[in-house]
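Structure, as structure tokens:
All protein chains of the complex are present and in place, except for one that has been dropped.
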Amino acid sequence: MKYEINSADQSFEVDIQIENDRLIIQTASNKLTLEAIQIHRGVYSVLLNNRSFVVGVCAGNDEKINVNGTPVFVELLDAVHLHLRELGWESMQETKAGLVCTQIPGLITRIFHKVGDEVIEGEPLFLMEAMKMENEIKAPLSGVIQKISVQEGQTVDKGTNIIEIG
Amino acid sequence: MKYEINSADQSFEVDIQIENDRLIIQTASNKLTLEAIQIHRGVYSVLLNNRSFVVGVCAGNDEKINVNGTPVFVELLDAVHLHLRELGWESMQETKAGLVCTQIPGLITRIFHKVGDEVIEGEPLFLMEAMKMENEIKAPLSGVIQKISVQEGQTVDKGTNIIEIG
Amino acid sequence: MFKKILVANRGEIALRVMRTCREMGIETIAIFSEADRTAPHVLFADEAYLIGSAPSSESYLRYDKILDVAKIAKADAIHPGYGFLSENTGFAKQVTEAGIVFIGPPAEAIKTMGDKTMARQSMLQTNVPVVPGTEEPINDIKEALQIAKDIGFPVLIKAAGGGGGKGMRIVEFAEEFSDAVSRAQRESQSAFGDGRVYIEKYLEEPHHIEFQILADQHGNIIHLNERECSIQRRYQKVIEESPSPFINVELREKMGQAAVETARSCNYFGAGTVEFLVDKYKNFYFLEMNTRLQVEHPVTEMITGTDLVAEQVRIADGQVLSIKQEEVTISGHAVECRIYAEDAAQDFTPSTGKIIMLQIPNGTGTRFDGAIRQGMEITPYYDPLLGKLICWAKDRDSALNRSERALREFYIGGIETTIQFCRSVIRHPVFREGPYDTHFYNLYKDELHAELTTFTEEVLMVAGGTLHHHQNQTKHSSQTTGSTKPSRSSWVTSQQRRQDK
Partner (left out) sequence: MFKKILVANRGEIALRVMRTCREMGIETIAIFSEADRTAPHVLFADEAYLIGSAPSSESYLRYDKILDVAKIAKADAIHPGYGFLSENTGFAKQVTEAGIVFIGPPAEAIKTMGDKTMARQSMLQTNVPVVPGTEEPINDIKEALQIAKDIGFPVLIKAAGGGGGKGMRIVEFAEEFSDAVSRAQRESQSAFGDGRVYIEKYLEEPHHIEFQILADQHGNIIHLNERECSIQRRYQKVIEESPSPFINVELREKMGQAAVETARSCNYFGAGTVEFLVDKYKNFYFLEMNTRLQVEHPVTEMITGTDLVAEQVRIADGQVLSIKQEEVTISGHAVECRIYAEDAAQDFTPSTGKIIMLQIPNGTGTRFDGAIRQGMEITPYYDPLLGKLICWAKDRDSALNRSERALREFYIGGIETTIQFCRSVIRHPVFREGPYDTHFYNLYKDELHAELTTFTEEVLMVAGGTLHHHQNQTKHSSQTTGSTKPSRSSWVTSQQRRQDK
């Protein structure tokens, strides 16, 4: 089956065949054998043409793969996703990038804006205290604030929606 | 509820009351509070009157408790078991002690006896090779060999019945 | 000698102190918050007492409760570790008044040296050179701005009540000054319960070099050489080493004497650290004195063969120092990498979650002072330091090779850590070369982070292939894992990440 493997500015087209714990990966220039044996939930011992790796696939974040301790960002697009992308679905999703949510639990100590404010990319949006540190969260893109879902002084969980920029 | 805690030559009568993760243990001379929080399957962080312990309860062998890394043999008899013991059930079980089984998997390299042989306690019964070592297994008690369940050269799993002495 | 010591701390330093206590035959008492019931320091200790809820202000900073425990548990002495109450004069006094030994300097020395502005004032009476700056904490913001202008921007705003980069700000322009001061005050208040901050001249191309000292209660004071601490991000140390690749024998001698003089000036006893800034012409200035054990103390232990915690305990017990200045030598080279639960690629955002897999490096010359365990939850309540990897070898090059090997071997799955960031620093040619200064991180930030986000084709095939295999497996056995959530569109997150940069 055909896939596209993407990371930062690199992209490869590959063909993957599965035989039990083995994958045969055909790239433009190379044929690779990958054997992945689970050693712990979500952690694999991988041999790629006899090269040895320990690879962790995180629970909530499948695109961030831990290879020998290094976090590697990778996306794996199958035929369906590739087709959706051709139909322009990707650009539709881009507006969603204006939704700022928390990466860790913490206390919202200050919010610098109100709904309707115009913000430029990189401008501070709010302050959050976590692990004894004050973290300044910046705008991921320029736009107008559509929604603010929390108040100053509120304790929030990981993944809470805070501000939406439209 | 009343229990008897036994180990080697020691024996205590205790009364145990449970309140969630806490046990109140009343001994003849003392009232103890034990709090046990599971930190891993079968492994507990225990505070006994503020004394701190890491305690492991083995899967297949509940009487062998690992306390701060030390294997502790203990038996805990509740009212039912105490009553059964009074009825003489314990002595009935003793005949079963003549059944010799393997503690680890390995290769039976030699059997010194045949059915009907008389053996004395401590006399070698058979040789087993495991982890590159030759292990000599001795008779747990004196008696006549009733049954031999394996042959020389046979590979056996842990817990296999080898010889029964009657 | 003491029979029982209460360690008024948590995390790796609590474990570090308890290890030495146990080796000395002294029983250890842990205190813990509700969030730390099964934390490693609780599991290690002989006794453990709950003292309050998760926030430090309700537990690890509550010295009334800690003193109560000390009395109930019949502790002979209290070791404060670093952070929390370690530089709190009030605590030290109350401990002593309760008839319990405080394992640290006399309260008077903490007061003088623990307070950065008083320390500066005190040092101006000695021959030890001091960095230009305010001598009082900032009260009037306008007056402070004038002083800052007189010194000349850039200036540093620093917390009077604590160290470790918390509450610290560098200000380049006058218009940013007042906002920076108020933020530093808030952060300092939250970290140390003391919102006072002061201003200092920002030296160019400075090296942060500190000296470990030991002083007994009989007037003997020695230094145990320097630690080079110039690799910092967010004004917080990440990698330290000893000896420093920047200074030479003569400078070591001069600075060591200055460190001893500093300690003598405040009638110090116990372990302490005198921090200096050294400019590119090898002029050095007194920066501050930390009247406690430092995070990075192990590099000194490795090259001198001493156990600094054991020395602290012996000094507190009234014993004479076990070594003389002339017996202190430098054997080999040691490097410490701090492993934080932080996402280096996301500007060191703290990372919380469960450690799903843990592999700690080991072998010759490889030490890890930490407090983590597989299956453990990293909570957002405390400092994100998971532990420190300290590697020793015969020379600097071998120690760096060993650090790189050990960092590669280190595997913490489930949360983000600074392991890879430390590797990038150690592989960097300028760091390898040696005499780097405190600007290292800002100068080479982009290169360091590029290494964290650029991968070979081989690594990408491994990542992509394993992801595919994993998705395939979980698809086929959906009842075994609880996380078979419907395949979330893979590229949304990926997009978001790109825009976060």
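So that you can tell them apart, the chains are marked A, B and C in the order they are listed, and the count of residues begins at 1 in each.
In the analysis below, a residue touches a chain if its C-beta (ideal position, glycine included) is under 8 Å from a C-beta of that chain, and two chains touch if they have at least 3 such contacts.
The structure presented is a predicted model; accordingly, all values stated were derived computationally and were not measured.
In the full assembly, the chain not pictured is in contact with A, B, C, by the touch criterion defined above.
Only one of the listed residues, A:I37, A:L82 or A:V115, touches the absent chain: A:I37.
Within subunit A, the residues in touch with the undisplayed chain are 37, 39-40, 45, 47, 50-52, 54. If you put the missing chain back, the residues of subunit B touching it would be 3, 5-8, 10, 12, 14, 16, 18, 21, 23, 25, 27, 32, 34, 36, 38, 40-44, 46, 48, 51, 53-63, 65-77, 81, 85, 90, 93-94, 96-97, 103-106, 109, 129-135, 140-141, 158.
Residue-level contact of subunit C with the missing chain is found at 15-16, 19-20, 22-25, 44, 298, 301, 305, 307, 331-332, 358-360, 362-370, 373-374, 393-394, 398, 401-402, 404-405, 408-409.
In this text, only the chains that are shown with their structure count from here on.
Of all chains, B has its CA centroid at the greatest distance from the CA centroid of subunit C. With centres defined as mean CA coordinates, subunit C is found 30 Å away from subunit A.
Per-chain CA centroids place subunit B at a distance of 48 Å from subunit C.
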